[in-house]
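Omission of a single protein chain aside, the complex is shown with its protein chains in their original locations.
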Amino acid sequence: MDLFDILLSASFWAAAIRIASPLIFATLGELICERAGVLNLGIEGIMVAGAFAGWIAVWGGLPLWGGVAVAMITGMMLGLVHSILSVPFGLSQHVVGIGLTLLATSLTFYTYRVVLPEVSSPPKITAFQPYEIPLLSDLPIVGPALFSQTPLTYAGFVLAGLTAVVLYRTPLGLAVRAAGENPAAVAAQGLSVTAIRMGAVIVGSGFMAVGGAFLTLSAFDSFFFDMVNGRGWICIALVVFGAWKPGKAVLGAVLFAAFDALQIRLQQTGIGAVVPYQVFLMLPYFLSILALVVMSRRAEIPAALMVPFNKGER
Amino acid sequence: MSTTTEAQVVLRLQGITKRFGPVTANEEVSFDLHRGEVIALLGENGAGKTTLMNILFGQYTADAGEVELFGQPLPPGAPRAALDAGVGMVHQHFTLADNLTVWENIVLGVDDLSGLSLKPREVKSRIRALSERFHLKVDPSAKVGRLTVGERQRVEILKALYRDAKILILDEPTAVLTPQEAEALFATLEEAIATGLSVIFISHKLHEVMAISHRVLVLRHGQLVAERATDSTNREELAALMVGAEVAAPSIESAAPGAPLLSLREVSTPDHGAAPGLKSLNLTLAAGQITGLAGVSGNGQAALSDLLSGLITPASGEMMLAGQSIKNWSARSAIAQGIARIPEDRHKTGTIADFDLTENAILETYASRFSRRGWMDWARARAFTKDLIQTYDVRCPGPDIRIRLLSGGNMQKLILGRVLEEEPQIILANQPVRGLDIGAVNYVHEQLAKARDRGAAVLLISEDLDEIMQLSDVIHVISEGRLSPGFARGSMRPEELGGWMAGHGFDAEATDAA
Partner (left out) sequence: MRLEPIEAPSPARRIVPPALAMAATFLVAAALALIAGGNPFAVFGLILTGAFGSKFALLETLNSATPLIFTGLAIAVAFRAKLWNIGAEAQLYAGAVLTVILGTGALGLPSYLMLPLCGLAAMLAGALLLLGPALLKTRLGVDEVVTTLLFNFIFLLFVSYLLEGPLKDPMGMGWPKSARLTSEARLPRIVEGLRLHWGFALALVAALLVWVINTRTTLGYEMRAVGQNAEAAGFAGIPVTRVILKTALLSGGLAGLAGFSEVSGLKGALTLDLSPGFGYTGIVVAMLALLHPLGVVLAALFVAAIFVGADSMSRAVGVPSYIADIMLASALLFMVLAILLTKFRVRRD
């Protein structure tokens, strides 16, 4: 199978969309935080916690969408911790984020061991199944690629549209975008920068956790310790790549995922026999760094990103 | 202008007191504002004007006293209350988001955050109507990041008018305008006042206060010390009231120029975002002379200052120091060549807030004077700092406290000491007195004059035309990166300089040269 065959196969693009789905949720979450002026490096840990919380809830008897909700709430609670420390107290967003990732990850692993003390391999759940959208899924290539996904994938794309509409078409979105650019402008209009930023971090963290839960509830059917595996950090690069715009960020996630799907397939081709598999696994990370380098000269970065706001400061 | 005491009271402050720890920012401040009235709030930096406005806008809660708006008590600590009741404020540092358009900035916070749509079309047409009526020309769809300073101020005023403000508070509104733009602003205000708008005008420019207000309130150390009807007072009285005593500004005589110490020939630098670079600039700084650089902020002052500070290099043209063409230009070589640099922003550029006075005092010279082969000589650094503190009258507990705890004036004195200590031949003073009280202002001006008298070449960059005209032996105006010819002291009226500041005259100049 050569490259051309791969790129034209529906199963390849179906895989790409599947791989992109968790990234879309988490990237949107990070984008919302950063648009309001907060870099959320807790993303990696929040995704781990979301993956576990959604899965354990379903394993405990909740329906799948109940698991998604549990993951979202878990993420929002972690977001609350981040936002309290980073917004009103204005602590270093680097340190708070890394600390939260460590905390969320270790809490997750601890809970896993407490809930499942004696298991050697984690139990499986019945995950989201693909749902073929009538008519659309019959289209050649596009149909099986785009319209035979699980409901959670569809939800991700809907969420992207929704995020864009809220950011660009509503008073709330206006306030969020202003809070990340010049918080003093928000405060001068009698709005609370603290509330807007905390809200953005909490909601954004909820999305990140759903991104994690996609892994356990849709992509796989179980929870493994290293399953998030740097996806959170990749999403931070995707936000930069997407120039802090939801549409471009989703596009970036799909492109990135297509590349990831490609490297998996290339491993099985003639190239895979010559090149060590680790090289293929490195590619996504290199790609992320490359995206950061290429996009570094852009000026779209929110001007008040990582700048705490202390109201009435003289 | 007539007073309007019989008119309806729109705003009443009653016994407002606010303390920050041991500092009393406002003490028992009470006054009324009437419909269609302009009152000027006059006071030095730190007199409590900003705190008072922050209380009005609910950013702070007063420790005592109350505010009444249109006869209704204003709930304390509720930022939206004053806005919703019809008070608008144009801050000195604009509160606009650069990534948003004009109309987006204007509707920010107008609608409830739970609203579903922004209705851009309606908003824009309303803005157009308002800007036509009050002669505030601006494109509602433009990104604010691309606007000039004057346009931004118009957006700020439109923001207030869009919300149907009945009371408009203007904080130092002319600081960033040319005299002509300021005139236009006053004309707009006159029209708005005629429709019943009331204005609080915060300023320290006495001639403007005299021109536009009906009544003047003077704040000093947080207290309302005087109230005067504008037509029964004069500038001298107001100045004395503001400072609390007669303070004579140093009288600075003009001096004859000496040898040229630094010259720029056809120097250009690239634009930096919205800030213009220098456009084929020619400038000579002569020994024993203060050269004043007037201009509206954001017209290339930053580029010129960065260039002389060693932060950027010319893209084209030549820079000569004492007759030598300069190569390998950097901040360190600028310091080594004896250029004393007083930066525009002493908090961000001039000092490191959490460094102590010693560490700040040696910032420019630690490598050459306070270390040997990479080892710091802290004992010497500390002794040096103690000397500086003495010589330059820096009021502080000692060299070991963090500079963040000093007042602006004392911080500036330490910076002055740091750069003047080695008797530099060239001094670049960029906005050296911004935000200082009159005592400190006079001190800085005296030091600059003293340096000039011993033969230094001084470049004074300021947006305050009065300061430029008071100190400079020769005045240049900068506009969009271009430099006017030098005008001798006293040869130009402010309005004429204002014309150059607005960009007039440069083209004629170019044609003449051609």
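Every chain is named by a letter (A and B) in the order it is written, and numbering of its residues begins at 1.
Assume a residue touches a chain if its C-beta (ideal position, glycine included) is under 8 Å from a C-beta of that chain, and two chains touch if they have at least 3 such contacts.
Everything numeric here is computed off the predicted structure, so don't read it as measured data.
*Asks:* Have a look at B:Ala85, B:Ala142 or B:Leu363 and name the one touching the chain we're not showing.
*Replies:* Going through B:Ala85, B:Ala142 or B:Leu363 one by one, B:Leu363 is the residue touching the chain not shown.
*Asks:* Tell me which of B:Ala211, B:Ile352 or B:Ala502 is the one touching the absent chain.
*Replies:* B:Ile352
*Asks:* From the list A:Leu41, A:Ala71, A:Leu172 or A:Ala219, which touches the chain that is not on show?
*Replies:* Hidden-chain contact among the options goes to A:Leu41.
*Asks:* Of the residues in chain B, which ones touch the absent chain?
*Replies:* Interface with the chain not displayed, on the chain B side: 20-21, 59-61, 77, 309-311, 330-332, 334-335, 341, 343, 348-355, 359, 363-364, 366-367, 371, 374-376, 404-405.
*Asks:* Provide the residue numbers of chain A that touch the chain removed from this figure.
*Replies:* Those residues of chain A that touch the unshown chain are 41, 81, 85, 88-92, 94-96, 98-100, 102-103, 105-107, 109-110, 113-114, 117, 229-230, 233-234, 236-237, 240, 276, 278-279, 281-282, 285-286, 288-289, 292-293, 296-297, 310-312.
Everything that follows uses one rule, which is that only the chains that are shown with their structure count from here on.
*Asks:* Between chain A and chain B, what distance separates the C-alpha centroids? Give it in angstrom.
*Replies:* Their C-alpha centroids are separated by 44 Å.
*Asks:* Sort out for me which residues of chain B touch chain A in the complex.
*Replies:* 50, 54, 57-60, 79-84, 89, 91, 93, 95-100, 104-105, 107-118, 273
*Asks:* Per the contact definition, I'd like the list of chain A residues that touch chain B in the complex.
*Replies:* Touch list, chain A to chain B: 169-172, 174-175, 177-178, 181-182, 184-192, 299-300, 302-303, 311-312, 314.
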